[in-house]
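Removed from the display is one protein chain of the complex; every other protein chain stays in position.
Here is chain A:
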Amino acid sequence: MIENTKCECGHNNPIGTILCEYCGKPLLEETKEKKTIEQEMRYEGKARRSQIKHKNFIDQVWSFFSSVKVAIILILITLIAAGIGSLLPQERVAATSNPELFYSQEYGIWGEWFYKLGLSDMYNSWWFMTLLAMIGVSLVICSLDRVIPLYRALKNQKVEKSTDFLLRQRISYQESVADEKKEEKFDALTTALKKRRYQIRQEGDSILAEKGRISRWGPYINHIGLIIFLLGVLLRFLIPGWYLDQAMYIQEGQTRKVPDTPYYVKNEKFIVEQYDGKFAGIPKKYQTKLILYQQDSSGNLKPVHRGSAIVNHPFEYKDLFLVQVDAQTNLKGIKLKLMDKKSQQSKGTFLVDLGNIKPNQVYTVGSNLEVRALEYYPDFALENGRPITKSQEVVKPAFIFEVKEKGQKEGERSWVISGENADALTPENKYVIKLAGFEMIPTSGLLVRIDKSLPIIFVGGFICLIGLAMGFYWHHRRVWIRYKDGVLYLGAHTNKSWFSLRRELNQVGKQSGIDLKLVQE
């Protein structure tokens, strides 16, 4: 379709050129018939890679992704999908061990389909990631396809354009001007345009006035920012160790290993404050005072950093963030009471510290009794008639104790199962162990985070913002003026806000004694 690329003015244009690079005349038959060339002006009528005839696969992929239409469709699909995913809580937020059951129980048939369609964890799904990746590719190709020809065109602008080019602009004007009046008009126009901060170039009987070209680079800079942002996100998944997302609970006074890191951390103090007076009950502060340790070569823990994790102010050490997110009161220990079965008389109490039960731990009760912990099941259950523990979390603690009087060689075995009366298991026993109370301890919930791509992500966001500001707070405006054969021609183009340009030029005209009639006053 694009065959003849040599313009009447004699300039040889690359294949695919719409407006002559030199004089601006339309080259295509279909464009010649149009009244204005506003559409064609968008990329200065330059040939773009995506518009050449498609030979191979790469060309086709290129022209697919270079289409703004495709980009818009990709954005719309992402937008709608993201919206649907927000209607019910995602699996990670719901924090359920059985999502299938959770969604159908909580939300009925809608929940069931939400889960079945894979929407319950959609933001991490392959197809959503693919959508984002496609938007990324589209950003790169769309930008490259346009910015290079645009840059060349704007850099090599000719001042003198054909009158045809001027008259086919969306804003155009012509008026007969006597030869001797020409200079005066040109001077007046130049002064008025300069006053409005236009840069003026004049060659013979032609003027090119331009301002705000910076605006044209805005979209590309903002796209570069977005590409950097998306790359930052991608790197987190690609480079091992760049991203860590863990959580830990740590009791006051406890020292625990920070999951997936070489560090240990001690909870020195966990402070929970509430407002008082009429706002009693509203939380005021959560703060965990922490010491971070690292193991040295001999295996000793050496403190490397002290500080606090407060809501909104995480504990930081190098790349590691410990974020205050939860407060709990946890079971620290169980107080048990040893009783003589016959006399129903208490022989004394002992405390089982659940976080600190050594094998064959011995508790002394009263003056002559010893209780030895033989077995401990934090999360007790029976499997095929045998006692097991389902996990290491304290859910349903159970114990087998041996109770021995001093000097006795072998004592009697006794079960303690939380929530159950285990006495019936050992009816022959002399002693029985009963619950006497709990010891609770404040426990802080921390998130453990490493995210090495953060600087890249925020730099990307910042660049994007600069691009947006350039693109939207500046306007690229150009005015071509030419005097030829007793006629003054004027054509003007902008990439947006035509009304403002018209109003501005009308003022320019007024000051130069030309009624451009661009706006009705």
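Basically, a contact is a pair of C-beta atoms (placed from the backbone, for glycine too) under 8 Å apart; a residue touches a chain by one contact, two chains touch by 3 or more; residues count from 1.
Quick note on the criterion: contacts and distances are computed from a predicted model.
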Name of the absent chain as recorded in UniProt (options "ABC-2 type transport system ATP-binding protein", "C-type cytochrome biogenesis protein CcsB", "Phenylacetate-CoA oxygenase, PaaH subunit" or "ABC transporter permease subunit"): "C-type cytochrome biogenesis protein CcsB"
Residue among A:100, A:175 or A:245 that touches the chain left out of view: A:245
From A:130, A:156, A:421 or A:500, residue that would touch the chain that is not displayed: A:500
Contacting the left-out chain in the complete assembly, out of A:253, A:307 or A:461: A:461
Contact residue for the chain not shown (choose from A:64, A:107 or A:151): A:107
Sole residue of A:181, A:201 or A:313 that reaches the chain not shown, by the stated touch rule: A:313
Interface with the undisplayed chain - residues on chain A: 39, 42, 68-69, 71-72, 75-76, 78-79, 82-83, 85-87, 89-90, 93, 106-108, 110, 123, 245, 275, 279, 282-286, 310-314, 321, 323, 325, 447, 449, 451, 454, 457-458, 461-462, 464-465, 468-469, 472-473, 495-500, 519-520
